[in-house]
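Data block below; observations after.
Just one protein chain is left out here, and the rest sit where they should.
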């Protein structure tokens, strides 16, 4: 059990009437929100602070979002949340399910998507990872390959970069690493999906983080192909087929982001307990 | 934030082929399950233990349930769960919303239901609680009235007892208290619903508990008309219009319950923190 | 295939600020709406016509609804719809499913509800209908009993009348007939639900009509216990556990209904065709 306290501040300069869709609210799925507040300050071109009407807590594809409109001026978004998650860890073994045994909801996670062209890389992936063992072992060998072959380089990719591009150029950021891993899994007929959220990094600055989830042994298991964070510590914002479904903000209009600050604290109030929630057969806590 | 560890054991003698629907699994709505297991042992008439195929974790009206079938013999159900809830307390003020301002989903909670005949008690309720103040104050005065006029008496009511019966006979158990309070609220045009779950009682034995929720100030607030427990400590199993929607088990066949044992532990790992999650305007934890 | 053109006019005198919830819009479930319009005229106390803002086409428990608020004055609601339904008739045989074979969604339709106290009439029902044959035959024998024992009498019941009352007093209107039939079915462990809508009556005046649906042979089948209309010709407004879930209007405030007019035309453009849509094995139309 992990308690996370997160504060996100986003500032924008706005040059024309613009529509903001904010998607950085944490998911309510398998996460318990203890406290949450979203505040938007709008300073118009005369320098006056004007109240903003925004719509809260709506559900969309991928996650929750809020939206509002402003005219020319400055916008400061401030989001704070305290949330409890279950970081009890993954099972030691979890087999790949045959297609026929997969729940129907996982089938779309087998198909190629905008940034994960699993159909076009299929032949190469099959030859790279044939005979690599089952389930978790196979996914870890995919991540090993990515760690050895893809260089983490801030600023080397942009919003149009797909897994195919990353496979060719051999570099990327967390989002690109996740896209490539998802593409490899799908090409091997393993359902995989994109997952963004908040996690504490030892090395500042704190930032949004993207990882991926794989459907193995009857459940979704998180993996971080960058190996920069513990995947089970991720506080999830949204899940989707790829980054297309999970922007942390979508803005229509002429704007410039001027500052982003994220502050994350994570602690486990029961770190000295033996909590093994991932394993249904385990003894109950404290008994 | 409250961590609860619950263990429920239910034993039955089964005299003919029977179908069990178990509804005592805790809700996933605004509750984080850390660990959960459900086990059913079936001993047939020859005394042999036979595996039972049961369907897990399905969602139904009110809550989650599992179901299975057995022949003549004995059945032992064992359910354990560790769950985190947010017991941060209620706001000091929360106004009654006018009908026009209510979210559409709350409208069914204004209507009479099987055990809460708010239409038939309407005139009496109006005269009892006119001019009793707004929101929480009014609901507390309803509970005051119940405390003064209705006697808590184990075994005095049965599954057909409605709020009208309780109002007449002036006695009941937790379920009857909740039905009466709901009926009063609905007759005053305040949405109210039934809520069952687990909560630790100072005085043994531990048992299922029924309370009610009222829609005030834009949110559902829990109240316990028996005043036997802190309503925010309730781990919710299911919500519904009344007890009809929230049985902890429904069994079709000729059976006899032979034993029920519930064990509950609750603790707050942050009891020394100042967590005020119920209040959206409050400062974030630790900041 | 039946094409129905329906026009409903409802007039009200309003003595104080009131909130209207209109539920008489036809269901979109298995019905194709060709054209639909809802118009509300509000004449205030000065006799001026004032526009009314109303919310359209929302889904609620049971069916769709629209809502609006007005002050003192007069309200005229005008609803017209053209809708296609499938009146292809029922199968000749359809067996009662055992509890274990029933889809989970039908289980709530086995439980007693506000107006259908199947638990309290259980013993009497069991003795009346034991050994009455399977499926459709049994339901028809229930309707035979109702036809023989319950008198149809306009104005003999009110909104608090339940199946228990009807069973005792031996008279009622369409809604009471349906409640009694549902209660009998549930007491025999057959899922049954309430269904209101529009159907053309040979004898004027036209009105809303209530029938019931029974889950037999893997599908819901309509029956009319009044035998005043062909159940498959009913254009459904809403379904629910009983009349509590399916009001055609719910009004909070001090009002008086002053006039209700319903006009219904129904015709089958393929009446000379051999359409047997109820039977999945039948040859396709026209082939």
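When the chains are written out, they are named A, B and C in that same order, and each has its own residue count from 1.
Everything that follows uses one rule, which is that contacts are C-beta pairs under 8 Å (C-beta built on N, C-alpha and C of every residue); 3 or more make two chains touch, one makes a residue touch a chain.
In this text the structure is predicted, and so the values were computed from the model without any measurement.
A.B. asks: Of the chains you can see, which ones touch the chain that is left out?
C.D. replies: Over the full assembly, the chain not pictured touches A, C.
A.B. asks: Touch as defined at the start, partner being the missing chain; which of A:9, A:37 or A:69 qualifies?
C.D. replies: Touches the omitted chain: A:69.
A.B. asks: Looking beyond the chains shown, say which of A:35, A:80, A:113 or A:183 touches the absent one.
C.D. replies: A:113
A.B. asks: Which residues does subunit C use to touch the chain missing from this display?
C.D. replies: These residues of subunit C touch the chain that is not shown: 1, 3, 5, 7, 28, 30-37, 80, 82, 84-86, 88, 265, 269-270, 275-277, 280-282, 284-287.
A.B. asks: In the complete complex, the non-displayed chain touches which residues of subunit A?
C.D. replies: Per the touch rule, subunit A residues meeting the hidden chain are 19, 21, 58, 60-61, 65, 67, 69, 98-100, 104, 107-108, 111-114, 117, 119-120, 159-160, 189, 244-245, 250, 252.
As a convention for this text, only the chains that are shown with their structure count from here on.
A.B. asks: On a C-alpha centroid basis, what's the spacing between subunit A and subunit B, in Å?
C.D. replies: Using C-alpha averages as centres, the distance is 35 Å.
A.B. asks: Counting only Cα atoms for the centres, state how far subunit A is from subunit C in Å.
C.D. replies: 47
A.B. asks: What are the residue numbers in subunit B that touch two or more other chains?
C.D. replies: none
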